[in-house]
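As you look at this complex, bear in mind that one protein chain is not there, while each of the others sits in place.
Per-chain residue numbering starts at 1, and chain names A and B are given in the order in which the chains are listed.
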Amino acid sequence: MTAALQVLARRAGLYALAAWAAVTLNFLLPRLMPGDAASVMLARFQGQLEPEALEALRETFGLTDDGLFTQYGQYLGHLVQGDLGTSIAYFPAPVSEVLIEALGWTVLLAGTALILSFGLGTALGAVVAWRRGGWLDRWVPPLLAFIGSFPYFWLAMLLLAVFGFQLRWAPTRHAYADGLAPGWDPVFLLSVGQHLALPLITLVIAGLGGWVMAMRSTMITVLGDGPVTWARARGLPGRWILWRVAARAALLPSLTGFGMALGYVLGGTLLTEIVFGYPGQGYLLLQAVQAQDHPLMQGIFLTITLAVLGANLLVDAVTVALDPRTRR
Amino acid sequence: MGEVLLSVRDLRVGFVTPDGLVEAVRGVSLDVDAGELVGLVGESGSGKSTVVQAVLRSLGPPGVITGGQVLFDGQDLVTAGPVALRAFRWRQASVVLQSALDSLSPVRRVGDQLGDTLAAHDETLARDPGARRARCAELLALVDLDPGLLDAWPHELSGGMRQRVVLAAALALTPKLIVFDEPTTALDVLVERQILRRVLALQRELGFAVLFITHDLPLLREVVDRVAVMRDGELVEVADQAALAHGGQHPYTQTLLGSQDLAPAPRRLDRTRPPVLSVSGLSKAFRRPDGTRVDAAAGVGLQLHRGEAVALVGGSGSGKSTVAKLIARLLPADAGQVRLDGQDLLVRRPTLGDRRRVQVVFQDPYASLNPVHTLLHAVGRPLLRHGICTRDQVRDRAAALLEVVGLTPAEDFLDRHPHACSGGQRQRVAIARALACEPDVLIADEPTSMLDLTLRLGILNLLARLRDERGLALLFITHDLVSARALADRILVMQHGQVVEQGLAQDVVERPSHPYTCELVAAAAEGWSRQVEEPPP
Partner (left out) sequence: MTGWRAIWDGIWQHPGARLGVLLVGAFVAVATVGPWLVGDPLAFVATPLQPPSWQHWLGTTGQGQDVLAQTVCGARPTLIVAGAVGLTVVVVGALVGGLAGFLGGPFDDAASLAINVTLVLPGLPLMVVLAAWLPPGPASIWGVLVLTGWAWNARVIRAATLSLRDRDFVHAAIVAGESPVRIVAVEILPNLLSLLTASFIGATVHAIGAQVGLEFLGLGDVGAVTWGTNLYWATNDAALLTGSWWTFVPTGLGVALVGFGLTLVNYGVDEQTNPRLRSERLWQALLGSSLATRDRTPVAPHLRPTDG
């Protein structure tokens, strides 16, 4: 198992470095802007915020009069304790509090959408590659590519307009019906499911094309490789060659692609949430941008980054576990 | 021998390309009798693999069969439908593919892959895992492998073991014919012979017919019943043992058999002056992915005088290419000295002047010229880089160089791109390019191994002429003792990174002392046994 652990350790090291880069970027950005960051900040919010808010803002950014490295140390110290500062849009709530609940909703939506679209897309991609040149291959990939050319949030707008407002088949905002109290009871869960439906369908349709094409191109390479040629020569039935030999060989590279696409897909998810008024991190992001709530923006950036890095590490672990070559 | 098992009649196969349908196999007819060993021989591009893949109907796109019949036990495979083909495949005839090492899927266990082969064709075995496993164990035993390997992953097996697994799979349904499609792509003559011996033993035991495809005719010469020689998509000759003993009838067959006289006239060489190139203690070690250390070169030393050709000979993995790269400074050495006219080059990074004095001709004529540049650019750029001439003189100088290497009229060639030239022409351009900056030492790294046999002699003669006319010091890297003998004054034999024997070419070849050298000589003997038996002039 040493080889496997070595591989994982290197990946974990990379992620740790990326996390550090994100954290440090957050720290440096306000200080990189021309002019004294503090006065810029103050000038922007002059007259809009009370003195306590301004002071809290100053503290959040650690814009004290200490040296740069001391500030950095204080900043890291706060982070470790989970203190991401105070939000402006939701003043006086701390950023971490505002984020936590939203994070849960985003993970629910994004996670489900990813698993569904990756699963469906990969299977479809395998079949399409197998029947290359047939009618399936001629129409499905271009159609999916065309649908995928629309921005995620635009598809959301379309589906919302048609199914939400026009046909009234689905609710048009929030994660569950107003007035319901959160709990594990069936009524609540059903409401959650109903509100999840449209955003989920949007994300799955929008993302499907990408997975199909990625798997298709991996499969095409695999279908030209030695093992498939040998399987064909041996007269194995088509279904066996497709699933047992080819798709199996294509699985590992496509998992790698999955990890890399996570960040990108998440971006589309955030924007989709906005359209549906879904109370996830995307919705928060919009509020933050509109209110120029930098602590919240940076908090969102940090949590999303850590979530993506964590998910990447998980995917890497699965990939290593599935690959017999890394076992010793 | 027996009755006719496979009868190929006037087979025609083409490939769809952007320029239209190109014919790759033009009316080939061939018979294989039951229990026979038939060879199908030709160089790369001859169409031999295409013929066999078309026979088995396993040729993929963009291939098309455009004519002919393939009769197996009376049934025409060309007109057979999917059901008939399924019954035929693997049960009647099986294949051991080119680089069998790539045939095993790395993500499935060996036993599963063998088992699939059985389950796909045998209903009872498909339903009974126990019986299936037992049969797989039998198959492994047949090729001298431990049945415990059924649970192993392919990457845990060595290359040779994987090859035997693929052979075991080919034997699974006891077919009447087994096709071996260039089962060894390695250049190492010794490995090829081991494989062949095993196949012969199994054939005696089980009685199947063999169609053996290879580019190496001498390999098969003594064991085949018949051999079919292909060139450019056509069958040139079908020779039986009697014809082969006479060296073949068709001139092309004779070339493939290597039955030409390549021994050069003896020369006198002035070795009183100091050597232009002196190498000592040259070492380089690599680390494999699993951490083990491989000594590609260990304390290698050699000397080269002006106007002399020295051959560095060895099998694959002997370290000869590494030594060439170390001297050419394409790889950094771990230790040692490389002295040009007494001055050690390795003490500093290569200067432009250093680079000018040592040039290289590479192995692969299809990769040694940049496809996007014209021949003028290829040959002219070194002229400019090293200040040999000015910009307005480049064209004339480059033309002169092309003429020296035999590409006349040079004007026709200067503005061409490499893809419009043949392999032999490209190799000549590569030599011209190496000569452009007027080097002292020319390293030729297997310059002929990727060329057609008919072209090799021409290149070797060109190198010999350049050595004599320009006083070049030539370091010739090769695995082929025959060409080494043809070109070199002295031969150094390498094995496992060390020089195991050296001396005058004639001495090394006729009176080898080290066991490895003896093996190489024996393996090459088929190629020029006539020379040794011929009385000296």
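Things to note:
In this section, a residue touches a chain if its C-beta (ideal position, glycine included) is under 8 Å from a C-beta of that chain, and two chains touch if they have at least 3 such contacts.
Source: prediction; values computed, not measured.
Only one residue in the set A:Gly73, A:Pro92, A:Gly119 or A:Gly134 touches the chain that does not appear here, and it is A:Gly134.
The missing chain, though absent from the display, is touched by one residue of B:Val358, B:Leu375 or B:Ala523; that residue is B:Val358. Listed by residue number, the positions of chain A touching the unshown chain are 14-15, 17-18, 21-22, 25-26, 29-30, 32-33, 132-134, 142, 145-146, 149-151, 153-154, 157-158, 160-161, 164-166, 172, 224, 232, 238, 260, 262-264, 266-268, 270-271, 274-275, 285-286, 289-290, 292, 294, 297-298, 300-301, 304-305, 308-309, 312.
Listed here are the chain B residues that touch the chain not shown: 14-23, 53-54, 57-67, 78-79, 82, 85, 328-330, 350, 352, 355-356, 358-360, 362-364, 367-373, 381-382, 385-386, 417, 419, 430, 433, 437.
Here is the rule we go by: only the chains that are shown with their structure count from here on.
For this pair, chain A with chain B, the centres built from the Cα atoms lie 51 Å apart.
Those residues of chain A that touch chain B in the complex are listed here as 224-227, 229-237, 240, 244-245, 248-249, 251-252, 322-325, 327. Every residue of chain B that touches chain A in the complex is listed here, in rising order: 56, 58, 60, 85-86, 89-91, 94-95, 97, 99, 101-109, 116-117, 120-121, 153, 155, 166, 169.
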